[in-house]
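A protein chain is absent from this complex, but the other protein chains hold their places.
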Amino acid sequence: MALKTETMVLNMGPQHPSTHGVLRLELEIEGELIVNVKPHLGYLHRCFEKHAEAMQYNQVIPYTDRMDYLASMGNNFGYVLAVEKLLGIQVPERVEYIRVIMAELQRIASHCVALGTNGADIGALTPFLYLFRDREYILSIIEETCGARMLYNYMWVGGLSHDIHPNFVRRTKEFTSYFKNTIVELDNLLTYNKIFIERTANIGVLPAETAINYGATGPMLRGSGIKFDLRKDDTYSIYNRFDFDIPVGQGLQGTVGDSWDRYYVRVREMEQSLRIIEQAIDQIPEGDVHSAIPKRIKPPKGTVYSRVENPRGELGYFIISDGNTNPFRVKVRAPSFVNLEILGELCKGHLIADVIAILGSIDIVLGEVDR
Amino acid sequence: MYQYFYDLTGSVIISTLITAVFPLVNVLLVALIGVYLERKVSAWMQDRVGPNRTGPFGLFQTIADFLKMLQKEDATATDIDKKLYNIAPVLVFAGSFAVYAVIPFSSKLIGSEIEVGLFYALAVSSFVVAGILMAGWSSNNKYSLLGAMRSAAQIVSYEIPTALVVLAMVMFLGTLSLSKISEMQTAYFWNWNILGGAEFGLSKFLLIPFMLVGFIIIFISTLAEVNRTPFDIPEAESELVAGYFTEYCGMKWAMFMLSEYGNMFAVSAIVSILFFGGYQSPFGYLGNTLGINWLIPYEQAFWFILKGWFFIFVQMWLRWTLPRLRVDQLMTVCWKYLIPYAFVNLIIIGIITLL
């Protein structure tokens, strides 16, 4: 007589140390083997889209901060670009430069968290704290300028809330030269650690075809070996003036598109962001950051879909204007929301411990998934 | 130890009391200092400050934590197996506590000087598995269950390489008594087993590489037996929340922690006895030079505790540096690498000993 076995349902989250917030995963397991993964969302749903309909265009900006709270600058950036496109505003050069520098600093800060938590999920707590220390460095630079650590409300339609602090340029330069050491340290401590490679290489392989079909963007897509970055491929703001590379996953330790590749792409992306900052910081022109801010934002009737490359991928804002001062509809295409969809596909046939490693490499922010 | 204190105090009651309480005090002290040290060491490694509010340098932090633990409500889930649930922490703690009875802190400070100390230590420390399984099963929590299953598999597997290395050492030394093993590595550090033992000759030099291999195997496998990173899979925080003690709180939880730190010192002690001369000083004794004989046991205790804490420090160092292995990789390390090497090592040490 054959032994009859049953699968077990393990409920991971919403309170779990490594579901990055309040994600709930319903794991169907057979021993430690994953049979099926069902994500359940909505625990952090704060009705961003409904709120946005009741707000004036500029009042929506603080709400965008709270979606991807690790990359608020990017969220601001995407939103103001969309509204500016709707209004047809050209912002001053100085604003463009400051925006790009801020967004890139934020990208580094966000990747610090992503890489750190990915490591911490696998058990390496020390790199996590090193990266948080350096993230704090960035946040303090940003704080000096706009007065907040995480939720900035810094980029306004047509300009910025404040001009940069007099120390900003000096401290940013200090940071860029300092942070290069951190990347070397991170490579030594975690990236090429044998155990870390064993845990992430060949785990959660995402083939390029699947990645595109699932709409994966950002480091997820680039980890699968596709050279696609909105900053280059659908350029916005002044990114076309800077010289930087797009790192892609090459399967150095395993298959192309595995968890290690996604991790690796993020590390190399931080280097590229440093390059952009170094180029931009010396070129900031003089000017007034408030000059193009419209008194009253009342865009014409129409729709706009505008997207930017956020640290987690393509952040799209779809705004419908009915000619009033409030947006008629704001839909956010959140990168984490779309990237998370692949989780079930990636986890099949792996072990419980791998779910954590894969989830860490997808790098989700629940604030953005649920909005 | 009883005899020593009897000679010292001349009172049956006092010496009995000291002998009885000594292991308990030890295990508590180890946990108290261990937790503090873990926090401080991890803080230094991670560029943090660590506890610094309670007392000078935060020295009283663990005591404060302990007091907090005592006051906590003993909250339990409803559908647990009450009996097993309550016995489990005691059993786990007893397992690690009982080892302390045979650890020779110096030639005089031994709880019980039994002939089969090494065997006893191995036997008693595997008691922990039963407690962990009970905790995991009775908690009625899937995370606990998975943690307990992993833990049982892990501890049982890693006991094999440990036992194989111990076997090799026993073959080489010809005794199971921990104090005798320490005694054999007397005088200077070149007499330690890691450097081929006290007997001077060709075999000493032949043995050194194999002793090193043996030491590495036993260190890794004891690391796995006490569930420390990179082998802390049973309680892998990011996967299984807290493994088998997910459902525990307050003092019962503290007992698990106590046993973890107790175990850390116990295995460090065994490793240092087997390979690093136990309580023997590496450079001879001040008591001998000055002619103060009563000082020697205290010096020995000092060296022993120093060695023990050094290994604990190494364990902490590893924990805060390395990521965690996966369950199947853990088993691979054990069955595919450690056990074959330990076997070969056993045979080679046996042959050299025969020569």
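Annotations
A and B label the chains in the order they appear, each numbered from 1.
Just so we're on the same page, a contact is a pair of C-beta atoms (placed from the backbone, for glycine too) under 8 Å apart; a residue touches a chain by one contact, two chains touch by 3 or more.
Convention: contacts and distances are computed from a predicted model.
The chain absent from the displayed complex carries the UniProt protein name "NADH-quinone oxidoreductase", chosen from "Peptidoglycan-associated lipoprotein", "NADH-quinone oxidoreductase", "ABC transporter permease" or "3-isopropylmalate dehydratase large subunit". Note that the absent chain touches A when the full complex is taken as a whole.
Checked against the full complex, the candidates A:A71, A:L86, A:V248 or A:I297 give a single residue touching the omitted chain, namely A:L86.
Check A:Y63, A:F77, A:Y154 or A:F228 against the missing chain and you find that the one touching it is A:F228.
Of the candidate positions A:L41, A:L151 or A:A292, contact with the hidden chain is made by A:L41. In the complete complex, the residue from A:R149, A:R170 or A:R329 that touches the missing chain is A:R329.
Checked against the full complex, the one of A:G116, A:G159, A:G204 or A:G316 touching the unshown chain is A:G316.
Per the touch definition above, the residue from A:G31, A:P166 or A:P300 contacting the chain not shown is A:P300. Subunit A meets the missing chain through residues 41-42, 45, 47, 49-50, 85-86, 88, 210, 212-216, 226, 228, 233-234, 300-305, 307, 314, 316, 318, 320, 329, 331, 333, 337-338, 341, 370-371.
Criterion: only the chains that are shown with their structure count from here on.
Here subunit A touches subunit B in the complex through residues 8, 10-11, 16-18, 32, 119-126, 129-130, 133, 189-190, 193, 195-196, 198-199, 351-356, going by the rule given at the top. The touching residues of subunit B, counted against subunit A in their complex, run 42, 45-48, 142-143, 146, 229-230, 232-233, 236-241, 320-329.
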